[in-house]
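The structure's right below; bear with me while I get my questions together.
One chain of protein is taken out of this complex; the other chains stay put.
Moving on to chain A:
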């Protein structure tokens, strides 16, 4: 207890957990109440405050901010650029405090010229720097998509390994709330189809921290798809997650909830909806296994297939448009590798096949809801009553 208080005071004085470890003051694995159930507390801001055994809560935006901060601190080649990332503290406050800490040479406010500044970022990566290029939303990345695909993704291959591109393109992706058709597009399927890119999409704060750190350290171009509506959500984080060396592997999905009757795959915000759906299904006797993809490319086919071989039923859920989407790829993969294990056709829940409407009721219909996931899981389990034909 005394030690923890001492750690508390010392960390408040500005020393990091890493430094304390270096000085041997605390051992490698600080057991900060990892196993105890989480009490919902108000979100904590930045440095470590150990309440005896309570698990810390961290907002996704804070997780991203701390990941950026730590990676910029660890490697002087990492720099951030995008619209409003500096003086405005970030359009969504993800880069809060970074300009003050690292200066205008490493946190750069750009004009509203995506094609230009994305190309500049890729060129800097050619030279050996490690840019993090922020798109205010990925809808604007379409202005720069030639650079992401032709200048970044393909260069290592075309040059046979001479020109590597250690760049991260990040920003919010997919639907927000009431922002209309041009600001709600999900680009996961677009970028994940391109060999040479890696595409990650975090759900929780642990995902956000671990995957962003992994993305920045990765020597290849990474498209990092965040979600605006998740920025303000808090998740419990263990001390291991808070450590500055924490990193998640790229290409590995996480089983958020184990189950045995049906597999539900999801990424980003939809993981939250899927977990809620799993709760509802549990009450009806259906044990759903929820897989948080984390990595859209490379897709963790082995985890998905292993799960389907266990449950024999699959529901893929995503926010984006259904045609040629992530769910379509997962379905094809499962059919190719685990066909004989399927006891029911694969179910696919996705955004409605229309540009995003503005009216709240229509918008609600255009995006997957918990009921949709529950219904699809029941269908996969042959437990549903067929609806009357829609048309």
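Keep in mind that, in the parts below, a contact is a pair of C-beta atoms (placed from the backbone, for glycine too) under 8 Å apart; a residue touches a chain by one contact, two chains touch by 3 or more; residues count from 1.
By our rule, contacts and distances are computed from a predicted model.
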Review point. Given the options "Pyruvate dehydrogenase E1 component subunit alpha", "10873_t:CDS:1", "SKP1-like protein" or "pantothenate kinase", which would UniProt use as the protein name of the unshown chain?
Key: "Pyruvate dehydrogenase E1 component subunit alpha"
Review point. Which residue among A:90, A:119 or A:210 touches the omitted chain?
Key: A:119
Practice item. With the full complex in mind, choose from A:160, A:323 or A:361 the residue touching the hidden chain. Key: A:160
Study note, to complete from the structure: Note that chain A touches the chain not displayed via residues 79, 105, 108, 110-111, 113, 115-129, 146-147, 150-151, 155-164, 166, 195-196, 198, 218-220, 249-251, 298, 301, 336
